[in-house]
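Shown next, in structure tokens, is the structure this report addresses.
In this view, the complex is presented without one of its protein chains, the others remaining in place.
Let's turn to chain A:
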Amino acid sequence: MSAVMPELLTSTHVEKMKKKKPPKRYWEETENTDQSQRRPEEEEGKAGQNQNESTVKERPLKRKNDERLEKKDPFPGEAPIPHKQLQKFQRGEKCKVPAGARRRLKEAITSSEAMSEHAQKQAARYDLLLPEDAGFLEGDEDEDTNTISQDDIADAVDITSGSKYFSLHLSQFGPYRLDYSRTGRHLLVGGKKGHVACIDWQTKDLMCEMNVMETVNDVKWLHTEAMFAVAQKRWLYIYDSKGVELHCVKKFNDVLRMQFLPYHFLLATASATGFLQYLDVSVGKEVAAICTKMGRLDVMAQNPHNAVIHLGHPNGTISLWSPNQKEPLVKMLCHRGAVRSLTVDKTGTYMVTSGLDRKLKVYDIRAFKPLHSCFLPAGASCLSLSQRGLLSAATGDIVQVYQNILGSSPVSKPYMAHRLRGQIWGLAYCPFEDVLGIGHGEGFTSMIVPGAGEPNFDALDTNPFRSYEQRQEWEVKALLEKVQPELIGLHPEQLSKVDQASFEQRHKEQVEALGFDPLAKVKFKPKTKKKGRSSAGAIEKRKRKVAHEDQRDEIRQSVQERTEREKELKEKSNEKKLGNKSTLDRFRK
């Protein structure tokens, strides 16, 4: 039986398979021919033994083929990222694993470090997708750029850019305030004598125009170009883009200036009565009303970095406010005269102020230290900083634009200047455009300022080219990501820090916030019982039973402790005594 088996086995398909030639590969043409040339001799004699040999031989051949297929990569690995870009996206400092750390700690730190490094690298890699750069005006030799007129610039640039220099002659309704929407597409102008209009200024499409028949103090777009707020003589009104009055907010009266905090959906208003009020436009609720006790508030700016509101006062001080505190976060003495205007840089690093003392001062608002100051002959009534850090100052009927003013050294002459026909009332740079909007007594002028706007926009945040549906989608997302007003403070990074206040302090704050002490003991209230057992005396007795319970507990505990201690001492002394005792000691007296 056993002799028959091998023969049979050879006939099974497994064996066949092994015998079978490996399938022909298209790249093996040459090799195979070699093999076939070599093979016949070997195969003729001993087929059975050949199997193993051939397989052994084939393997190295295959490997060779693979090597030949893989060309050597001249640039192995990922493309290196420039150090500068990496540094741009560095967040905080790396944390090293301390020596002798436990396993879990090690894992936690290493994984989080790896993750943040990965994120940083990816962000740096994608930074290459922001290729746009800003250009500036350059004069010929011994030619000041500030002598180049707007007409010249408009002639020199392309037609589309040239069309951005225009003016609206609106001499009837007095000096104009203005505001650009966050995407920079829409312009809102409000004349002192009640004329309000919103325009898609690039296409020059008029969205709405009306006269509110009242003094208009300020105008402001809300989160989208579908709504805007107008501070009128008495109350604050909210209109939609077609000019339909949506709300008349009577809680906000005598508003002089407004600021909109886009990520918090808060409209901050400063009134003539000295009130700083916050209106949550997403729910229509007044978040905070703070009496500043500083008199008329007609100078206002926001810090885009931390959503803190800056107010300028007639006594030369500037105060910083958040809706969470009834007193100013910071109060700075900046000018000897009243503060006329102020503005804060996009990154929240610099603040520029101008006062009645005709000085223009640049502050490092993080350290609250003045960097430099310069003297303007007529003083600046309006200030505005562009996204790229160009400062425009309005002196009377002239707008001056300064370059590099945020550096440490003061500037000696303006970068550009432009004369207008009336007193300037409002200044604002158009986001993502090289355009400065000027509201003045004779209407509105849009002026070209090369290098003012940020050339790269974040399409998910503020997309100048967004469609109606994109705007709707953005609105929903923005509402979902709305930052609560409680998070406004001088240091927004505080949220990522561990709160190291003591328990007592936290408890105190909790009590303040709640209005009662959640940990306080409830006062004993005796039940009312029937059948005459709730007489005054009985109640008093029952009260007596539980009176001073905690005090009693304390006493009981202390007594117990003391007895225990005594007991221990006694035992110890006993032991000591026992050490010397003899058996006969018991008979001692």
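Please note the rule applied: contacts are C-beta pairs under 8 Å (C-beta built on N, C-alpha and C of every residue); 3 or more make two chains touch, one makes a residue touch a chain; residues count from 1.
Convention: contacts and distances are computed from a predicted model.
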{"item": "Complex member absent from the view - protein name from UniProt, among \"U3 small nucleolar RNA-associated protein 14 homolog A-like\", \"Proteasome subunit beta\", \"GATA amidotransferase\" or \"FAD-binding FR-type domain-containing protein\"", "value": "\"U3 small nucleolar RNA-associated protein 14 homolog A-like\""}
{"item": "Selected residue (touches chain absent from view) among A:193, A:233 or A:358", "value": "A:358"}
{"item": "Candidate in contact with the missing chain, chosen from A:159, A:476 or A:513", "value": "A:513"}
{"item": "Which of A:134, A:210, A:374 or A:539 contacts the chain that the document leaves out", "value": "A:374"}
{"item": "Of A:255, A:417, A:430 or A:447, the one touching the omitted chain in the full complex", "value": "A:417"}
{"item": "Absent-chain interface as seen on chain A, which is shown", "value": "1, 4-5, 8-9, 11-14, 16-17, 20, 23, 25-26, 91-95, 98, 101-102, 104-105, 107-109, 111-113, 115-116, 118-120, 122-123, 125-126, 143-144, 146-147, 149, 151-152, 155, 295-296, 313-317, 322, 324-325, 327-334, 336-338, 340, 356-360, 368-370, 372-378, 395-398, 400, 410-414, 417, 419, 421-423, 441, 460-461, 486-487, 489, 494-501, 505-506, 509, 512-513"}
